[in-house]
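With one protein chain withheld, the remaining protein chains of the complex are depicted in position.
Presenting chain A:
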(Lines give C-alpha, C1' and ligand atoms only; values in the text may rest on other atoms or scores of the structure.)
Protein backbone atom coordinates (compact mmCIF):
# COMPACT_ATOMS: atom_id res chain seq x y z
CA UNK A 1 0.00 0.00 0.00
CA UNK A 2 1.25 3.43 -0.90
CA UNK A 3 2.29 5.71 1.94
CA UNK A 4 1.68 9.28 0.78
CA UNK A 5 2.98 12.57 2.17
CA UNK A 6 -0.53 13.16 3.46
CA UNK A 7 -0.42 9.88 5.40
CA UNK A 8 2.95 10.84 6.80
CA UNK A 9 1.61 14.27 7.76
CA UNK A 10 -1.34 12.73 9.61
CA UNK A 11 0.96 10.34 11.42
CA UNK A 12 3.35 13.09 12.52
CA UNK A 13 0.49 15.30 13.70
CA UNK A 14 -0.96 12.40 15.64
CA UNK A 15 2.25 12.05 17.63
CA UNK A 16 2.93 15.76 18.02
CA UNK A 17 -0.48 17.09 19.04
CA UNK A 18 -0.19 15.23 22.35
CA UNK A 19 2.88 17.26 23.21
CA UNK A 20 1.32 20.57 22.18
CA UNK A 21 -1.82 20.11 24.25
CA UNK A 22 -0.05 18.66 27.28
CA UNK A 23 2.49 21.48 27.09
CA UNK A 24 -0.36 23.97 26.96
CA UNK A 25 -1.95 22.38 30.04
CA UNK A 26 1.35 22.53 31.92
CA UNK A 27 1.82 26.13 30.81
CA UNK A 28 -1.38 27.04 32.66
CA UNK A 29 0.51 26.19 35.86
CA UNK A 30 3.23 28.74 35.24
CA UNK A 31 3.24 30.90 38.37
CA UNK A 32 0.66 28.62 40.00
CA UNK A 33 2.73 25.58 40.94
CA UNK A 34 2.50 24.27 44.51
CA UNK A 35 6.01 25.57 45.21
CA UNK A 36 8.71 27.34 43.27
CA UNK A 37 10.75 24.25 42.38
CA UNK A 38 7.75 22.30 41.15
CA UNK A 39 6.48 25.31 39.24
CA UNK A 40 9.81 25.55 37.45
CA UNK A 41 9.96 21.81 36.85
CA UNK A 42 6.49 21.69 35.29
CA UNK A 43 7.18 24.61 32.99
CA UNK A 44 10.55 23.09 32.08
CA UNK A 45 8.74 19.94 31.03
CA UNK A 46 6.34 22.09 29.01
CA UNK A 47 9.35 23.73 27.37
CA UNK A 48 10.81 20.35 26.42
CA UNK A 49 7.47 19.30 24.96
CA UNK A 50 7.15 22.51 22.94
CA UNK A 51 10.70 22.07 21.71
CA UNK A 52 9.90 18.57 20.54
CA UNK A 53 6.60 19.60 19.01
CA UNK A 54 8.31 22.35 17.00
CA UNK A 55 10.54 19.74 15.38
CA UNK A 56 7.53 17.60 14.46
CA UNK A 57 5.50 20.56 13.17
CA UNK A 58 8.39 21.92 11.10
CA UNK A 59 8.51 18.52 9.45
CA UNK A 60 4.72 18.44 9.06
CA UNK A 61 4.71 21.91 7.47
CA UNK A 62 7.37 20.75 5.04
CA UNK A 63 5.21 17.75 4.09
CA UNK A 64 2.20 19.98 3.36
CA UNK A 65 4.27 22.41 1.30
CA UNK A 66 2.24 25.46 0.17
CA UNK A 67 4.57 27.72 2.18
CA UNK A 68 3.06 26.50 5.43
CA UNK A 69 5.00 27.11 8.63
CA UNK A 70 5.13 25.36 12.00
CA UNK A 71 2.88 28.14 13.36
CA UNK A 72 0.19 27.35 10.79
CA UNK A 73 0.24 23.74 11.88
CA UNK A 74 0.20 24.60 15.57
CA UNK A 75 -2.38 27.37 15.63
CA UNK A 76 -4.53 27.39 12.52
CA UNK A 77 -6.47 24.16 12.73
CA UNK A 78 -10.00 23.47 13.85
CA UNK A 79 -10.76 21.35 16.86
CA UNK A 80 -11.58 18.25 14.82
CA UNK A 81 -8.20 18.50 13.09
CA UNK A 82 -6.23 18.06 16.31
CA UNK A 83 -5.43 14.41 16.88
CA UNK A 84 -4.21 14.28 20.47
CA UNK A 85 -5.52 11.63 22.84
CA UNK A 86 -8.12 12.61 25.44
CA UNK A 87 -5.72 12.04 28.34
CA UNK A 88 -3.58 15.11 27.66
CA UNK A 89 -6.50 17.52 27.49
CA UNK A 90 -7.80 16.59 30.94
CA UNK A 91 -7.74 19.56 33.32
CA UNK A 92 -5.31 20.38 36.15
CA UNK A 93 -8.02 19.58 38.71
CA UNK A 94 -5.52 19.34 41.55
CA UNK A 95 -1.84 18.49 41.83
CA UNK A 96 -2.63 14.77 41.95
CA UNK A 97 -4.20 15.06 38.50
CA UNK A 98 -1.24 17.04 37.16
CA UNK A 99 1.17 14.34 38.33
CA UNK A 100 -1.11 11.45 37.37
CA UNK A 101 -1.68 12.74 33.85
CA UNK A 102 2.01 13.47 33.44
CA UNK A 103 3.11 10.07 34.69
CA UNK A 104 0.60 8.15 32.57
CA UNK A 105 1.66 10.09 29.50
CA UNK A 106 5.42 9.95 30.21
CA UNK A 107 5.45 6.16 30.44
CA UNK A 108 3.62 5.92 27.11
CA UNK A 109 5.79 8.63 25.55
CA UNK A 110 9.05 6.94 26.46
CA UNK A 111 7.91 3.50 25.25
CA UNK A 112 6.72 5.03 21.99
CA UNK A 113 9.93 6.99 21.37
CA UNK A 114 12.07 3.92 22.03
CA UNK A 115 10.28 2.29 19.10
CA UNK A 116 10.21 5.40 16.94
CA UNK A 117 14.01 5.52 16.86
CA UNK A 118 13.79 2.39 14.70
CA UNK A 119 11.64 4.16 12.09
CA UNK A 120 12.82 4.22 8.49
CA UNK A 121 12.03 7.94 8.48
CA UNK A 122 15.27 9.77 9.20
CA UNK A 123 13.65 12.92 10.58
CA UNK A 124 11.42 11.05 13.02
CA UNK A 125 14.39 8.99 14.12
CA UNK A 126 16.38 12.11 14.96
CA UNK A 127 13.51 13.76 16.85
CA UNK A 128 12.86 10.57 18.80
CA UNK A 129 16.51 10.08 19.76
CA UNK A 130 16.60 13.61 21.12
CA UNK A 131 13.27 13.18 22.88
CA UNK A 132 14.20 9.99 24.72
CA UNK A 133 16.86 11.82 26.72
CA UNK A 134 14.41 14.49 27.81
CA UNK A 135 11.41 12.29 28.47
CA UNK A 136 13.50 10.00 30.73
CA UNK A 137 13.82 12.98 33.05
CA UNK A 138 10.09 13.70 32.81
CA UNK A 139 9.19 10.18 33.86
CA UNK A 140 11.64 10.31 36.72
CA UNK A 141 10.03 13.53 37.94
CA UNK A 142 6.41 12.37 37.66
CA UNK A 143 7.24 8.89 38.98
CA UNK A 144 8.96 10.35 42.05
CA UNK A 145 5.99 12.59 42.81
CA UNK A 146 3.57 9.72 42.31
CA UNK A 147 5.46 7.82 44.98
CA UNK A 148 5.70 10.78 47.30
CA UNK A 149 1.99 11.58 47.11
CA UNK A 150 0.77 7.99 47.11
CA UNK A 151 2.96 6.93 50.00
CA UNK A 152 2.51 10.26 51.75
CA UNK A 153 -0.22 11.44 54.08
CA UNK A 154 -3.72 9.98 54.19
CA UNK A 155 -4.98 13.01 52.31
CA UNK A 156 -2.33 12.93 49.57
CA UNK A 157 -2.85 9.21 49.09
CA UNK A 158 -6.58 9.69 48.77
CA UNK A 159 -6.16 12.45 46.21
CA UNK A 160 -3.56 10.56 44.20
CA UNK A 161 -5.77 7.48 44.10
CA UNK A 162 -8.74 9.60 43.04
CA UNK A 163 -6.71 11.05 40.15
CA UNK A 164 -5.52 7.59 39.08
CA UNK A 165 -9.07 6.20 39.14
CA UNK A 166 -10.24 9.05 36.92
CA UNK A 167 -7.31 9.17 34.52
CA UNK A 168 -6.48 5.53 33.93
CA UNK A 169 -9.54 4.96 31.71
CA UNK A 170 -7.97 7.39 29.22
CA UNK A 171 -4.75 5.46 28.80
CA UNK A 172 -5.88 2.66 26.54
CA UNK A 173 -6.62 5.14 23.79
CA UNK A 174 -2.90 5.93 23.59
CA UNK A 175 -2.34 2.41 22.26
CA UNK A 176 -5.24 2.29 19.81
CA UNK A 177 -4.12 2.08 16.22
CA UNK A 178 -5.82 4.67 14.02
CA UNK A 179 -5.84 4.20 10.26
CA UNK A 180 -2.85 6.55 10.05
CA UNK A 181 -1.01 4.55 12.72
CA UNK A 182 -1.62 1.28 10.89
CA UNK A 183 -0.51 2.67 7.54
CA UNK A 184 2.60 4.19 9.11
CA UNK A 185 3.46 0.96 10.87
CA UNK A 186 3.05 -1.07 7.68
CA UNK A 187 5.27 1.37 5.82
CA UNK A 188 8.03 0.97 8.43
CA UNK A 189 7.59 4.58 9.52
CA UNK A 190 5.41 4.22 12.58
CA UNK A 191 5.22 2.34 15.82
CA UNK A 192 3.04 -0.68 16.56
CA UNK A 193 1.38 0.94 19.55
CA UNK A 194 -0.88 -1.99 20.34
CA UNK A 195 2.10 -4.23 21.06
CA UNK A 196 3.32 -1.87 23.80
CA UNK A 197 0.17 -1.91 25.92
CA UNK A 198 1.01 -4.89 28.07
CA UNK A 199 4.42 -3.51 28.92
CA UNK A 200 2.82 -0.17 29.70
CA UNK A 201 0.40 -1.72 32.17
CA UNK A 202 3.23 -3.55 33.89
CA UNK A 203 5.27 -0.38 34.34
CA UNK A 204 2.27 1.56 35.64
CA UNK A 205 1.33 -1.25 38.02
CA UNK A 206 4.87 -1.45 39.39
CA UNK A 207 4.94 2.26 40.12
CA UNK A 208 1.49 2.20 41.69
CA UNK A 209 2.49 -0.62 44.00
CA UNK A 210 5.57 1.25 45.06
CA UNK A 211 3.38 4.29 45.70
CA UNK A 212 1.03 2.10 47.81
CA UNK A 213 -1.79 2.82 45.40
CA UNK A 214 -4.28 0.40 43.89
CA UNK A 215 -4.38 -0.28 40.20
CA UNK A 216 -7.92 0.80 39.31
CA UNK A 217 -10.03 -1.91 37.77
CA UNK A 218 -10.73 -1.19 34.14
CA UNK A 219 -14.49 -1.06 33.73
CA UNK A 220 -14.52 0.98 30.55
CA UNK A 221 -12.24 3.21 28.57
CA UNK A 222 -12.63 6.47 26.77
CA UNK A 223 -11.34 7.34 23.34
CA UNK A 224 -12.01 9.61 20.40
CA UNK A 225 -9.33 12.29 20.61
CA UNK A 226 -7.08 10.53 18.13
CA UNK A 227 -9.95 10.67 15.63
CA UNK A 228 -10.50 14.36 16.34
CA UNK A 229 -13.52 13.80 18.60
CA UNK A 230 -12.50 15.61 21.76
CA UNK A 231 -13.83 16.14 25.26
CA UNK A 232 -15.49 19.40 26.24
CA UNK A 233 -12.16 20.69 27.61
CA UNK A 234 -10.51 20.89 24.20
CA UNK A 235 -12.52 23.90 23.02
CA UNK A 236 -11.41 25.92 26.01
CA UNK A 237 -7.78 24.98 25.51
CA UNK A 238 -7.88 26.04 21.86
CA UNK A 239 -9.73 29.25 22.68
CA UNK A 240 -6.90 30.20 24.99
CA UNK A 241 -4.12 28.95 22.74
CA UNK A 242 -5.41 30.46 19.50
CA UNK A 243 -6.33 33.81 21.02
CA UNK A 244 -3.36 35.71 19.62
CA UNK A 245 -3.83 34.28 16.13
CA UNK A 246 -7.48 35.31 16.12
CA UNK A 247 -6.67 38.78 17.38
CA UNK A 248 -3.68 39.34 15.09
CA UNK A 249 -4.04 36.94 12.16
CA UNK A 250 -0.74 35.78 10.64
CA UNK A 251 1.31 37.20 13.51
CA UNK A 252 4.62 35.59 14.34
CA UNK A 253 7.45 36.28 16.76
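Quick note on the criterion: a contact is a pair of C-beta atoms (placed from the backbone, for glycine too) under 8 Å apart; a residue touches a chain by one contact, two chains touch by 3 or more; residues count from 1.
One rule holds in what follows: contacts and distances are computed from a predicted model.
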Response to the item:
Not-shown chain resolves in UniProt (candidates "Phenylacetate-CoA oxygenase subunit PaaJ", "Succinate dehydrogenase", "ABC transporter permease" or "Right-handed parallel beta-helix repeat-containing protein") to "Phenylacetate-CoA oxygenase subunit PaaJ"
Discussion item. Among A:12, A:29 or A:45, which one touches the chain that has been omitted from the display?
Written reply: A:45
Fill in: Identified contact with the non-displayed chain, of A:6, A:118 or A:133
A:133
Worksheet item: In the complete complex, which positions of chain A touch the hidden chain?
Response: 37-38, 40-41, 44-45, 47-52, 54-55, 122, 125-127, 129-131, 133-134, 137, 140-141, 144
